[in-house]
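Missing here: one protein chain of the complex. Every other protein chain is in place.
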Amino acid sequence: MIAEIPKGLSELLGQVTGYIYPNEIEIHWSILIVVYPYVTGLVAGAFILASLVKVFNVKDVQPTYRLSLLTALAFLLVAPFPLLLHLGHPERSFEIFLTPHLTSAMAMFGFVYAWYLMGVLLLEIWFEYRRDLVVLAGQERGPLRWIHRVLTLFSKDVSDQAVAFDKKAIKAITIVGIPSAFLLHGYVGFIFGSVKANPWWGSVLMPIVFLMSAIVSGIAMVIFLYMVITAMRNERIDMRCLDRIASFLFYAVIVDFSLEALDFIHRLYQSEESVKILGKLISLKLFMNLVVLQILLGMLIPLAILVIARLRHFNEDMRKLLYFTAVILIQMGIFSTRWNVVIGGQLFSKSFRGLMTYKMEMTGLEGLLTALVLLALPFVILTVLVRILPTRRLQDPLPEVL
Amino acid sequence: MNKRQFLKGMILFIPAGQLLETLARQAEAAGPGKPKPAKPDAEPDMGLGDYQPADHWYGMGIEIDKCIGCNRCAEACKAENDVPQEPFFFRTWVERYRVMHDGEARVECISVNPQQRGELQEDRDVLRTFFVPKLCNQCAHPPCVQVCPVGATFSTRDGVVLIDKDRCIGCRYCIQACPYGARYFDHRTSTADKCTFCYHRITRGLLPACVEVCPTQARIFGDLRSKASRLVRFQRMNKIGVLKPALNTEPKVYYAQLDGEVR
Partner (left out) sequence: MKFPEQVRRLAAVTAVVLAAVLVVRFVVIPASYFSTKLHRANAVKREVARPVSFAGVLACRECHEEQFDAKSHGYHKNVACETCHGPSAKHADDPMTVKPYAPRDRKFCPVCHAYDAARPTGFPQINPTAHNPLKPCITCHNPHDPVPPEVPHECSACHAQIARTKALSSHALLECTTCHTASEQHKVAPRSALPTKPQTREFCGQCHASGAANPDAPKVDLAAHGGAYLCWQCHYPHQPEGME
């Protein structure tokens, strides 16, 4: 394995254009590091959609509230794995918790992650589900009953007073949760944005661009999951809800697009030392991924679809089709965005004189296969989660508790 | 709620076994039953003998007009420091610049292709041409140290940036953060690696290997704390430039006759 690395690198040597520092031939952050911000972005976006219901009282979006929370959880559980698999010494990863180096943006990962998982997401889910789980456990038999009882920590209190407390707790957690979600993903943007050595990354806008694209991808993912799950259950889609989320998506895409356009224009207008090599990077290495996949297919066309869906009074099926197409294009577009940031930032030499090539492994630990497994894993987790935790709230009044 | 506990378990308890094992190893490395330093401020033993790191502040001078591009420095570095032989791993290397009449600069790394040295013929289109040795700039304000998530890379008191290979987790953030491409990933140890100014030599009073073998004294190693050092003299006698000064990394590798095209 180790002997193969130089061999792989010598193949890349022929594909260098211009001059690169000799150590730069190796691309260090692979497709797994593309998966990481993509996945955390989905977490932050899905959570922020869920927060709309509780904090801003957007009642229309209620049907996707629990789904958003579970989506966020499923993706958050997978988020550390791409990082862990990428480390040269994964067995030392606990050092990030125990002896973090406080000037490093990356050292905050452990704390931000643990806080968001335990302090926000799991707590909110627990308070949201507790009443339903107590009720369900009362009606069920078999292992599911025990799972639910353990999950409620054997609490039985579903009095109005207790449930009112749950609701208050959820609201408080959500209010803390929104900045936490911003922190979670803004911080991922900061990991890249704070690298002054790399002009493609080093931008003060980076955390905000990351955040907005995260919201876009998270909302689009929840729309996608909502449509798929209702179809699988042969249920009716709540069109008021769907239209409303689609309009949020529309605004989010507009803001995201404006920010990215601002970043681009700013770079072009300031035209610093790096502008020539970045121009070459876009035209020679990232044209397909950046211009075609990210901007055209991943942003402008979905934007046009969303505009059309709003302006014209299409029937339900047509709107569903348009939304579905848009969210799939958006997912692809945001994945390309992550690719273009992570891989794109490593394809030009810091001497600003040459371009490298990234040759993706297929089957290796940091290869495409691992990435696909990691991208599929949240859906598997989500399937299990929705089995245990029903996405639909039990109706009031409650059935008699045994 | 068992999920909560389970997740905490994932994060804290499962690695605990490995943690304890690593701790045991590190405790052993620290010396059997090694008592903690009596005072918390006391410096732990660094195996340096009488050498006092705080008395020194090392840097290197490079006189571009003296470099003949023989690549002896890069070869000596690999021999001295067990750097992988493949041409993708360098602690130091030599670049050849050709600035053409149309203003374009063509660069190649003769350390990658040593057979290229000594074969550049006269060319009417070339305005000027010269060699530039490169290495870790041992920045006084190093971005690589700033970004290391576990503090495995650090500046010594005498101004050398080192890597603790027993602590490095191999995330490669430092490689991304270095503006000079001076770091590489050592696949044998799965950790980052870089120039140490031959720390094991300079603490014994020897010169770094690249400086030792440089036949034209294009490289000058010295102590900026000592007014009589060759490096201070070099700084007095030459107009000095450093690489990428705008990044405020405060490099301690000083170039004389540095051309504007060198990045």
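Chains here go by letter, A and B, matching the order in which they are written, and residues are numbered from 1 within each.
Keep this in mind: contacts are C-beta pairs under 8 Å (C-beta built on N, C-alpha and C of every residue); 3 or more make two chains touch, one makes a residue touch a chain.
In this text the structure is predicted, and so the values were computed from the model without any measurement.
A.B. asks: Touching the left-out chain: which of B:M100, B:V126, B:I240 or B:L258?
C.D. replies: B:V126
A.B. asks: Of the residues B:A105, B:C139, B:I163 or B:V232, I need the one that contacts the missing chain.
C.D. replies: Answering carefully, the residue with contact to the hidden chain is B:I163.
A.B. asks: Since one chain has been left out of the picture, which residues of chain B touch it in the full complex?
C.D. replies: 1, 4-5, 8, 12, 16, 19-20, 23, 26-27, 29-30, 34, 36, 43-48, 65-72, 76, 79-80, 96-98, 117-123, 126, 129-131, 151, 154, 156, 162-167, 196, 199-201, 203-204, 206-207, 209, 212-217
A.B. asks: What chain A residues would touch the chain not displayed?
C.D. replies: 98-99, 126, 130, 152-157, 159, 161-162, 165-166, 169
Simple rule for what comes next: only the chains that are shown with their structure count from here on.
A.B. asks: Flag every residue of chain A that touches chain B in the complex, lowest number first.
C.D. replies: Within the complex, chain A touches chain B at residues 2, 5-6, 9-10, 13, 19-26, 28-29, 77, 83, 86-101, 103-107, 109, 114, 117-118, 122, 126, 147, 150-153, 191, 194-198, 346, 349-353.
A.B. asks: Which chain B residues qualify as touching chain A in the complex?
C.D. replies: Chain B reaches chain A through residues 1-4, 7-8, 11-12, 15, 18-19, 22, 84, 86-90, 93, 95, 105-109, 111-112, 134, 143, 145-151, 167-173, 175-185, 187-191, 247, 263.
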